[in-house]
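Got a structure for you, questions after.
Missing here is one protein chain; the remaining ones are kept as they sit in the complex.
The chains carry the letters A and B, assigned in the order they are written, with residues numbered from 1 in each.
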Amino acid sequence: MKLSNFAKFLVLSSLLVAPIFGWADWNALNMTEGATEVSKKVFDLHMLIFWICVVIGVVVFGVMFYSMYAFTKKKNPNPSTFHDNTKIEILWTVIPFVILVVMAIPATNVLKEIYNDEEGDVNIQVVGYQWKWQYKYLEDGINFFSNLSTDQDEIYNKIPKGEHYLLEVDEPVVIPVGKKVRFLITANDVIHSWWVPDFAIKQDAIPGFINTAWTIVDEPGLYRGNCTELCGKNHGFMPIVVRAVEQSEYDEWVSGKKQAAFELAQLTEKDWSVEELVSNGESVYLKNCAACHQVSGQGIPGIFPALAGSEIVLNNKSRNIEILMEGVQGAAMQSFANQLSEVDIASVITYTRRSWGNSEKGDGEVVVPKEILEYKSNNQKS
Amino acid sequence: MSAVIESHDHDHHHGPAKGLTRWLFTTNHKDIGTLYLWFSFLMFLVGGAMAMVIRAELFQPGMQIVQPEFYNQMLTLHGLIMIFGAVMPAFVGLANWLVPMMVGAPDMALPRMNNLSFWILPFAFFVLLSSLFMEGGAPNFGWTFYAPLSTTYAPPSVTFFIFSVHIMGASSIMGAINVIVTIMNMRAPGMTLMKMPLFVWSWLITAYLLIAVMPVLAGAVTMMLMDIHFGTSFFNAAGGGDPVLFQHVFWFFGHPEVYIMILPAFGITSHIISTFSRKPLFGYSSMVWAMASIAILSFVVWAHHMFTVGMPLAAELFFMWATMLIAVPTGVKVFNWVATMFKGSITYETPMLFAIAFVVLFTIGGFSGLMLAITPADFQYHDTYFVVAHFHYVLVPGAIFSIMAAVYYWIPKWTGNMYDERLGRLHFWLSFVSVNVTFFPQHWIGLAGMPRRYPDYALQFADWNMVSTAGAFAFGLSQILFLFIVLKTVRGGKKATSQVWEGAEGLEWTVDSPPAYHTFTTPPKVS
Partner (left out) sequence: MEYQKYYVPEQSKFPIFAATSMFLLVMGAASTINSLGTESNTGKYILWSGLAAMATTLFFWFKKVIQEHLAGLDSAQLKKSFVFGMAWFIFSEVMFFAAFFGALFYVRSFAVPWLGGEGEKGLANMLWPDFESSWPLMSTPDDGAAYTLPEKNLSFPGFSHLLTWLPLWNTIVLLSSSVTVHFAHLALKAGNKSTFNLWLGVTVLLALTFVGLQAAEYYEAYAHYGLTLNSGIYGSTFFMLTGFHGFHVMLGGFMLAVMLIRSIFYNHFEPEDHFGFEAASWYWHFVDVVWVMLFLFVYIL
């Protein structure tokens, strides 16, 4: 390269890049070391491979840049004509091979460790849904959904964004520290992927199959992650938050959860007024349905049907209940029977039947929680 | 009317027909090459415009200009169009122009089929792009279209997508057959296999890859079609199938596909580096062997895209080791290029600049590829911007730079005019700087944890996304300069000699610039 060219390049690129370096947060530019033994090993492996590549790069580019500098037409008007040298070819085949073996050994060891697939002290089934995560504690029977809790107004730039923008959920999955926690990962509709960088766990959630991953977390804290397999419209909006707590706190949380489940069941017995149902239904709708059917009830033509003016929602109460309970086979419409309480299902149906002008056009019938219970007992699956 | 290519004595030339029919009905490899190249550039602009939509949305956190579902459509079409519409047709166009001239053949072996392979493409992409206006929108499941997002959960336009992939595949297979037959059957006397220019070698190997894997892609989309509309359950566990089966079939195609997009680039680079170093290529035969090894290995590494799907340990290990092995033959190529420059007599015309940038930046992309191959580390990298950075490094300053290098290198031959060297260099420097500004920071945001295929992201990634977007727009605008340079060269300029470049060697440099409409009606003698 002509030196002047090279200088031009330096000036140009540094002009472009220089201001950037000023305000960049350099700590956030590398892989996290994470919070577990495994994640630290993965990090070390990453750095090892990285530095090996850097060294190879320096050597190869070094020779190349030197040639570019020293063997220009001006400096070396008579090129050599040498070519083909079997010894050299063998050398630069064997050396990289040896380097690769050096990389492969630690990589293989770490992988084997990660693949240890014994049962954990706590076993949690993780189920990906469009677009939320369900956690089922296999020992304690606890079962809940975890939704993105970032305000839509933050996403649409109407209000300032909070610190954990897009990385916050309404209900984190809770695990005890120091225990082996095993995740049984699957999905209900399409493929999702459960990734928590701090644990170095990324496992695809495949509908119909189960993948496993395990971790032992030492420090209590909140660990955030994402869905990392394209799963449709809101793929970017189904984060993961894991709350690791001391054993005693964990036990407390477990019993609290059980108590809450019991209280929820009680609510079903209560007599609900239409207003109560509609107002509860609205919040259920916004959280669970609006992603597809839209806040306006208009859906998205061709993919998600409108509920405003839908024949089923207007005049076919029994089918309406059935759709919510069973979902629609082979479509994004999933069964909500296990996701929502009877109260929530009843109120969301009531809400949809009485919103967007539906009550004027259709029968506007109300659905109460007991009807959902009835449906459940009539349709007991063996 | 038929024309017979006569032997030595009657040296009659058929000029091109006039008007539009020249392009519609042509059987001439140069015309078809030109069509391919222009089509590919058009697709590069369309795919690039979609990339601009993506980058503009990612300029800042929050949703600003598009909705998530439209973002996904842009992402999918961007990937598909760049790969199947821009890079592949560009290489086929170069093959059309160069392979017959390099082996001393009068034309491609099957000229009418050659025209058919080209004209399928505009139709195929019309079908694909028209899906943007269909109910439910265009395909939105990524260029890798994993089932069941692309089957049960897909918008209705997926059916059109499937058929469009079918006919693109047909076009590629016919194109590949044509290249193979031309190379195997039409070489001038004396042009033995091991005397063939490396670009020809690279395309011979690429064509074999194409014929082997395009039908597999056709099989994959056919199974999708059946699952969507005819009740089969290939990718549905409820019926005994497996969504992961789709990924195996897809990547059995998909991995060789990425080498389809790089092998011709290797060929091009070898020519250019040797020409401007004024020195024979250091290791011709080892270059050939390296490409062949890469091609063969490419069939047994596909599952490195699937390290996180939960394969049994033995499979993970096998695919990790096999993938790492590819670094060996690729390294041989890089070392040979460097050795060719060593003790050469180098000048830095635009093609050489692009070729050198190719070697450096492709190698960087190769390094990140190697890192991705390390399974436990890939658990962290997978589906983050680290992967996006990796493949843009091998595709943009890789494949695309090599195509631009090739255009600068051979355009004097094609048009008879020299391009404007000053503008060429300007184009190079603008592209070189902006491409790095665009894609280098993506390594960092990827490592820091930003997943790919996200229309919106957490706040800690904001700064570098902004930089990346700025770079992307600069890179995009620089390509308008490229268009300008090409048009200017087509319309006129300093006349080019036959040899064009001082150090250039090969049959194509022995004919006029521009060459006669039918070159080598009499085969040249190759010693």
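As a working rule, a contact is a pair of C-beta atoms (placed from the backbone, for glycine too) under 8 Å apart; a residue touches a chain by one contact, two chains touch by 3 or more.
Being a predicted model, the structure only gives us computed values, none of them experimental.
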Selected residue (touches chain absent from view) among B:310, B:331 or B:471:
B:310
Per the definition of touch given earlier, which of B:42, B:181 or B:511 contacts the omitted chain?
B:181
Can you work out which residue in B:42, B:56, B:129 or B:212 touches the chain that's missing from view?
B:212
Which is it among A:28, A:210, A:306 or A:373 that touches the chain not included here?
A:210
Chain A residues that touch the omitted chain in the full complex
184, 186, 208-212, 329-330
Mind pulling the chain B residues that touch the left-out chain?
1-7, 14, 17, 21-22, 24-27, 105-107, 109-113, 115-116, 119-120, 123, 126-127, 156, 159-160, 162-164, 166-167, 170, 173, 176-178, 180-181, 184-186, 189, 211-216, 218-220, 222-223, 225-226, 229-234, 237-242, 244-245, 248-249, 252, 310, 312-313, 518, 522-523
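Definition applied: only the chains that are shown with their structure count from here on.
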Whole-Å distance, chain A centre to chain B centre, using C-alpha means?
32
Touching residues (chain side chain A, partner chain B) in the complex
1-2, 5, 8-9, 12-13, 16-17, 20, 23-25, 28-32, 41-42, 45-46, 49-50, 53, 56-57, 60-61, 63-64, 67-68, 71-73, 76-85, 88-89, 92-93, 96-97, 100, 103-104, 107-108, 110-112, 114-115, 130, 154-157, 161, 163-167, 189-191, 193, 195, 197, 200-204, 206-209, 211-212, 226-237, 300-303, 330-332
Mind pulling up the chain B residues that touch chain A in the complex?
61-64, 68-69, 72, 134-137, 140-142, 146, 148-149, 152-153, 155-156, 236-238, 242-244, 277-286, 308-310, 313, 316-317, 320-321, 324-325, 327-328, 331-332, 334-335, 338-348, 356, 359-360, 363-364, 367, 370-371, 374-377, 379-380, 382-384, 425, 429, 432-434, 436-437, 444, 447-449, 451-460, 463-464, 467
